[in-house]
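Omission of a single protein chain aside, the complex is shown with its protein chains in their original locations.
Each chain gets a letter, A, B and C, in the order it is written, and its residues are counted from 1.
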Amino acid sequence: MDESLRELYQEMILDHSRHPRHFGTLEHPTHKAEGYNPLCGDKVHVTLVLDADSRVADINFTGKGCAISQASASMMAEMLAGRSLEEAQKLMDGFIHLVKGEDATDLSPDDREHLDVMAGLSEFPMRIKCATLAWHTFSNAIEEGAA
Amino acid sequence: MDESLRELYQEMILDHSRHPRHFGTLEHPTHKAEGYNPLCGDKVHVTLVLDADSRVADINFTGKGCAISQASASMMAEMLAGRSLEEAQKLMDGFIHLVKGEDATDLSPDDREHLDVMAGLSEFPMRIKCATLAWHTFSNAIEEGAA
Amino acid sequence: MTAPFTNITGKINRAFDVAAARADFPILSRTVHGKPLVYLDSGASAQKPRIVLDRMNEFARTDYANVHRGVHYLSGAATDAYEAARRTVQKFLGAAREDEIIFTKGGTEAINLVSYSFLAPKIQLGDEIVLSVMEHHSNIVPWHFLRERNGAVLRWVDVRDDGSLDIEALDAAINSKTKLVAITHMSNVLGTVTPLKDIVARAHAKGVPVLADGAQGAVHEIIDVVDLDVDFYAITGHKIYGPTGIGALYAKRAYLKAMRPFNGGGEMIREVAQDRITYADAPARFEAGTPAIIEAVGLAAAMDYLNGFDRNAVMAHEHDIYDYARARVAELNWLKVIGDAPGKGAILSFEAEGMHAHDLATILDREGVAVRAGHHCAQPLMERFGVTSTSRASFALYNTRADVDALMAGLHKAWEILG
Partner (left out) sequence: MTAPFTNITGKINRAFDVAAARADFPILSRTVHGKPLVYLDSGASAQKPRIVLDRMNEFARTDYANVHRGVHYLSGAATDAYEAARRTVQKFLGAAREDEIIFTKGGTEAINLVSYSFLAPKIQLGDEIVLSVMEHHSNIVPWHFLRERNGAVLRWVDVRDDGSLDIEALDAAINSKTKLVAITHMSNVLGTVTPLKDIVARAHAKGVPVLADGAQGAVHEIIDVVDLDVDFYAITGHKIYGPTGIGALYAKRAYLKAMRPFNGGGEMIREVAQDRITYADAPARFEAGTPAIIEAVGLAAAMDYLNGFDRNAVMAHEHDIYDYARARVAELNWLKVIGDAPGKGAILSFEAEGMHAHDLATILDREGVAVRAGHHCAQPLMERFGVTSTSRASFALYNTRADVDALMAGLHKAWEILG
């Protein structure tokens, strides 16, 4: 059995993809965006509430797509909730470094550990876009998605 | 010295191309046509009078182009004058066979001898269109060029 | 060109020897992730036999120059090779005349050529184009352009649940406003082969011309455009074991005269002045600029290669592999095949329960098995079957039952991991 496959599709990922956290649409979001990967048809819709301190007070997503894209969106929502925009940006940069197999020293040890299940992606360069779709959608929501 | 070149550009050809016979435009043609080779820009304009017996009573041409195309037009006009359409067709078929290096048995011994100066063309396949331009123009004049 | 079915050397009309054929394709002996390559993605693009690559290489090394405009030897040699390639395509498609063959850069451009040159100049607000829901985007988007730009109406014809064309619905969709029927000869997702001759007969009965998208059809069927009586037939080189960057459109001579030029440039003119211009006749009229000379030569080599086999034996072989695969996947109760039309070609699309096509393809890839996953440039068809993507194994002459076994092993593994 191919170890890298086992690592990619480990229990945690499959669990997130089958039972996504923060799944749904917020009723009164301050920001939202839709992400789409035309190559595979994956879709992610992100709604969030940014509070007065520029913290992610709440965040939800809906989507359709492969296990990687859905698990990644679920983990993202889980981890972003409660963070300031600055922290969110750092987390996103660290995540992207991690899945690309680059140095992810910008991640806190806690976050690094939490995201460890995604580290196996670096062996699957063709699937990295699946993993980053949700994050780019979040970033678009912040930048251009004021509701 | 390349013999095939000498044969292609023999005195007779150069003489026809420099001093074309039947050069000009008939004032009252029964048929006319313009031939054009877009690849090289060669042009031939043929005017002719077909008499009641379907004989080429008179034929002229004007044109611009290489030695081969002009000499061929000049020889053609010279040889077609006075012939019936049927004879003209036979001559044309024979001529085309000749320059392509095919069996030209459809030519009368006289015509064959007269056209011998063109036989060298079969060594120059890329120039055959130059030689046949005038003939195709004549044929077009007969078929669609009633003036 | 080697004529099909007439070789008296005994080389053809023999049973198809797939092992020998596989040896013609260098890439098939490579490994992927340490496993032997099992290439089941020929529907996207076929691999190329050595003889095609070598012919192009040799041509470029010995006889290359630009075509048409030159008097010198190499220019003549290149022109001869290019025009011989046109005759090869002509014979491959059964066209009556070589000037009915226009070289394009691929199947997509061939269809766009019909749109820009034939239809666009005469389309009016409210005019209709009939097409099926199983069309490839290449046979959809050009018509959407005419909708957006000229107010044309697209009339969609459904397929039945088994993926076969609803020919009665097609017939009913053709009316006095219809200007063109644009229909695939073989679906790249379902494998469905459409009854093209019947379609053409019905359309012609109402005075409507038919464009067939033959990107897949020309690979898997024996084509005779005269017998089909089809008006336009588009093919692409890279799916038929030829190079990229080349395709062709067959267009009936009757239409060619009235068709407007598409790209403008060298070769396609008669005379250009500052204030006026006249155009060359077909096919030059539609081949602006330096054509894909080396690729045309390669395409002809690919057609010669294919015709070197008994085409019927190749077809029988492909059907055998498909039938075997179809029977094997029926063992898997978590897998649903999309496209079961009678007489369909060797393309197997399916959905796996609880598995996204991309995850499945990734797992198969680790086993060396290359399949496509996605919408296959056929989004309206995905919508018709209520999916966003499928997995697709497509078979070519070089595939074997062992390839199918490898696919099955990979599917079992995927179920183990994702199921």
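The rule is short, and it goes like this: a residue touches a chain if its C-beta (ideal position, glycine included) is under 8 Å from a C-beta of that chain, and two chains touch if they have at least 3 such contacts.
This structure is a prediction, so every number in the text was calculated from the model and none was measured.
Of the candidate positions C:261, C:283 or C:345, contact with the unshown chain belongs to C:261. Among the residues C:108, C:178 or C:194, only C:108 touches the chain that is left out of the figure.
Residue-level contact of chain A with the missing chain is found at 36, 38-40, 125-127. Contact residues of chain B toward the unshown chain are 1-2, 4-6, 8-9, 14, 39-42, 64-68, 124, 126-127, 130. Contacts to the hidden chain, counted on chain C, fall at residues 26-27, 30, 32-33, 37, 39, 41, 44-45, 47-48, 50, 53-54, 56-57, 60-62, 64-66, 69-75, 105-109, 111-112, 115, 133, 136-138, 140-142, 144-145, 148, 154, 156, 236, 238, 243-246, 261, 263-269, 271-275, 277, 288-295, 358, 361-362, 364-365, 369-374, 376-377, 379-380, 383.
Basically, only the chains that are shown with their structure count from here on.
We define each chain's centre as the mean of its Cα atoms; on that basis chain B and chain C are separated by 46 Å. One simple way to say how far apart two chains are is to compare their mean CA positions; for chain A and chain B this gives 79 Å.
Not a single residue in chain A touches at least two other chains.
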